[in-house]
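The complex appears here without one of its protein chains, the remainder shown in place.
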Amino acid sequence: MNKGVMRPGHIQVRVLDMAKALEHYVELLGLIEVDRDESGRVYLKAWSEVDKFSLVLREADEAGMDFMGFKVINEAALGQLTEDLVAFGCPVESIPAGELKGCGRRIRFSAPSGHRFELFAEKEQTGKWGLAEINPEAWPRGLKGMRAMRFDHALMYGDELPETLRLFTEVLGFDLAEQVVDPHGNRIAQFFTCSMKAHDVAFIQHAEKGKLHHVSFFLETWDGVLRAADLISMTDTSIDIGPTRHGLTHGKTIYFFDPSGNRNEVFCGGDYHYSDHPPVTWTTDQLGKAIFYHDRQLNERFLTVLT
Amino acid sequence: MNKGVMRPGHIQVRVLDMAKALEHYVELLGLIEVDRDESGRVYLKAWSEVDKFSLVLREADEAGMDFMGFKVINEAALGQLTEDLVAFGCPVESIPAGELKGCGRRIRFSAPSGHRFELFAEKEQTGKWGLAEINPEAWPRGLKGMRAMRFDHALMYGDELPETLRLFTEVLGFDLAEQVVDPHGNRIAQFFTCSMKAHDVAFIQHAEKGKLHHVSFFLETWDGVLRAADLISMTDTSIDIGPTRHGLTHGKTIYFFDPSGNRNEVFCGGDYHYSDHPPVTWTTDQLGKAIFYHDRQLNERFLTVLT
Amino acid sequence: MNKGVMRPGHIQVRVLDMAKALEHYVELLGLIEVDRDESGRVYLKAWSEVDKFSLVLREADEAGMDFMGFKVINEAALGQLTEDLVAFGCPVESIPAGELKGCGRRIRFSAPSGHRFELFAEKEQTGKWGLAEINPEAWPRGLKGMRAMRFDHALMYGDELPETLRLFTEVLGFDLAEQVVDPHGNRIAQFFTCSMKAHDVAFIQHAEKGKLHHVSFFLETWDGVLRAADLISMTDTSIDIGPTRHGLTHGKTIYFFDPSGNRNEVFCGGDYHYSDHPPVTWTTDQLGKAIFYHDRQLNERFLTVLT
Partner (left out) sequence: MNKGVMRPGHIQVRVLDMAKALEHYVELLGLIEVDRDESGRVYLKAWSEVDKFSLVLREADEAGMDFMGFKVINEAALGQLTEDLVAFGCPVESIPAGELKGCGRRIRFSAPSGHRFELFAEKEQTGKWGLAEINPEAWPRGLKGMRAMRFDHALMYGDELPETLRLFTEVLGFDLAEQVVDPHGNRIAQFFTCSMKAHDVAFIQHAEKGKLHHVSFFLETWDGVLRAADLISMTDTSIDIGPTRHGLTHGKTIYFFDPSGNRNEVFCGGDYHYSDHPPVTWTTDQLGKAIFYHDRQLNERFLTVLT
């Protein structure tokens, strides 16, 4: 039952070298730099997003994710969700408005999986990049590289998946849209959505808490995935796997790494979800096909390289 | 503010000749016949839909739409929405469960635009057609013709758009996602969504009440739109316009007619919507481009041929 | 029987305003300006062409085509073809090397249809634009607009089609690849190829001699045709028709006009031809479908607007 969480709003990612990271996210993925703050963080957005920013890069000694934030529909929902988080037993921290430029107050909490998430109700809306507010064209001219359309979702590796499921479904009101279950009924992968998308955030069982598997951006077409693959080669960017399709979500995809080793995905297509849909379920004996639909086997790198 | 209306659930369309209609909707569009009832109605679904049916064909002397139904999340929401409709001043009729086979009780009402709509909370779920429930393949083999994925939306022509807007937004909890406004601020086109789609139902100002402009089905790709166009020619089906793109919604589209003269659309792509997005707005001086983005002018047929 | 004519090499087109023409051909079509000469002509190429140039623009008071040139395999073939043209009764003119910068001597002649053509054996090869000579990437970065791949063919309107057919097949060694014939067996459209393409040059019966219908450039994909259509709208360029498919050649296409009124086409796909293939034949009762496969009817503009 939806409790007012609307969509992924932002993700803050640690990079080892800001200049190289911007070369990657701006020139290759085609995100747009929109702001910087005094702590040196750089704010980026993808062109179809109405909000001011969705990706925040922070230079640090170690790659990985600081936190991922979701936008909720209004202050009332934010208040209620805060109460519910506390009742669930989640330590909750309040981040004042403006700590991220253009973003209202944020409620930060840790999931049992070891990842930090945030909720917020307000963010400056700057509109779709490069399009007029009235009579907007089909797409903006001047986009670079892969022309990523939006920050779409992130996949986390961590443990305590059952408690994390309870948190995301019962407290935060997400649906379990897709899952992988083992013969004992244990869920080893759980994909959550707060809208029609096949996933807004996803978790895979992993002994170590709090790891980031990938940050994913949406493309419009399979031709766009090919173009992304070509650009990855032309720029000598480290590829993980693809172009291919997933069994889970059935999205068409390619994985690669940013210069700090954070895994990125760009993808298109995929299942749609409504709240009365039963979860799409894959079984562990078909795990290879669930992840890589064409190769039907996992590569070691996909399971072990995390940030 | 969402009030529990989830998605377009079905549309009942009148056809002059059932055999010809089935040739069209099954062989050409690729819908699947799933049931018939004693009154002679034929029930169809598109492959990616989880529900038992979405299109109901009824043989009659005149083409057009009988009603369009929306699925709501549960009985509680259905009850509340019924109360709200009555409070709004809408005459409400209750249709018992089973009147449409596999569908629960329906609350029927008329919009100020002159169209009949329904709400229901229960419908038999038969799952995606042709796919296993566990470890589902990417798409089913054996689809015919255009391989339409889902009944997506319908566009109505009628009057009293301001009251219809109040009904759909204030009472039913839809968002106004896209619109065309004239220099006086009058809305001549209003597209409503109850999810992430650019439209679940839409209205265009027209002097006569209760007319159907088109019933629309979703395809996955622009290649699919081309394939649809080719099939329209190969089957000597009457084309309206396309392949082309809309300015409104930016969807990629083709229009054509069923043998009874009801207009169909198949389309792919298009804008996505969240409830905090301001409506996408086109102005009447750009109406041609708003409707047909490439030709940038309307054809007479699009404005006047209705059922 | 092939006599050594290899491919369309260039076309010289008259434009009313060079600055506007360059805005069109460079910024919109994505051709690359490579040279200018003292007479003010501007030389352009498309990125995948190995030769220095393929489109020559000349500012003049009237739009249209000056001539179209074909590259032949070597000087021996050029000599033999010259002899054969003279024997056929074609007045032949010799243009010295360098009259077009980087191009060897050209043999110019007039077809019975009233169009001037040329043959040449030498042209400076500058290689594919933007790609390394060794280990070339899949495509060059930095292309503009539609990213046209090559000047592909041109379609002429004129009379004396039977004599023109004799010239192109018997003298120049082209194949008749596709045709439209009327009930009396008269050919009203004839498409000639000197390679595997469905047409390198084509003629449609028309009372007035020497008219240009369109200059055509090749794109790689149907997504590219959509992108072209979008750009045509974004730049307020005059559209003729499309995106659509042809019956003849089955190419996927869009037509539009340069600022001087010369019609352009960009297209992808289409039939392939070998010299033992019988001509693909359409009949005049299906002319609408032969030209516009989806609409199945001609628009007046396509038949009458010529330069």
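A, B and C label the chains in the order they appear, each numbered from 1.
As a convention for this text, contacts are C-beta pairs under 8 Å (C-beta built on N, C-alpha and C of every residue); 3 or more make two chains touch, one makes a residue touch a chain.
Quantities reported herein were computed from a predicted structural model and do not represent experimental measurements.
**Q** Omitted chain: which shown chains does it touch?
**A** Over the full assembly, the chain not pictured touches A, B, C.
**Q** Can you say which of A:Tyr43, A:Phe117 or A:Trp222 touches the chain missing from this structure?
**A** That would be A:Trp222, which touches the missing chain.
**Q** Of B:Asp37, B:Asp84 or B:Asp230, which residue touches the hidden chain?
**A** Result: among the candidates, B:Asp230 touches the missing chain.
**Q** Please identify, in ascending order, the residues of chain C that touch the omitted chain?
**A** Chain C touches the missing chain through residues 1-2, 6-7, 48, 50, 71, 73, 125, 133-136, 138-139, 195-197, 220-222, 245, 247, 250, 269, 272, 274-278, 280-283, 286, 289-290, 293.
**Q** Of the residues in chain A, which ones touch the absent chain?
**A** Residues touching the hidden chain, for chain A, are 222-223, 226, 229-230, 232-233, 239, 242-245, 252, 254, 289, 293-296.
**Q** Provide the residue numbers of chain B that touch the chain removed from this figure.
**A** Touching the chain left out of view, chain B contributes residues 137-139, 141, 221, 223, 230, 233-234.
One rule holds in what follows: only the chains that are shown with their structure count from here on.
**Q** Would you kindly say which chain has the C-alpha centre located farthest from the C-alpha centre of chain A?
**A** Ranked by distance of C-alpha centres from chain A, the top chain is C.
**Q** Taking all residue numbers at the chain B to chain C contact, is the shared part over half or under half, that is, same or different?
**A** same
**Q** Return the distance between the CA-based centres of chain A and chain B, expressed in whole Å.
**A** Computed from C-alpha means, the inter-chain centre distance equals 31 Å.
**Q** Could you work out how far the Cα centre of chain A sits from that of chain C, in whole Å?
**A** 48
**Q** What whole-number Å value describes the gap between the mean CA coordinates of chain B and chain C?
**A** So the centre of chain B lies 44 Å away from the centre of chain C.
**Q** In chain A, which residues are in touch with two or more of the other chains?
**A** Expected reply: 138, 221.
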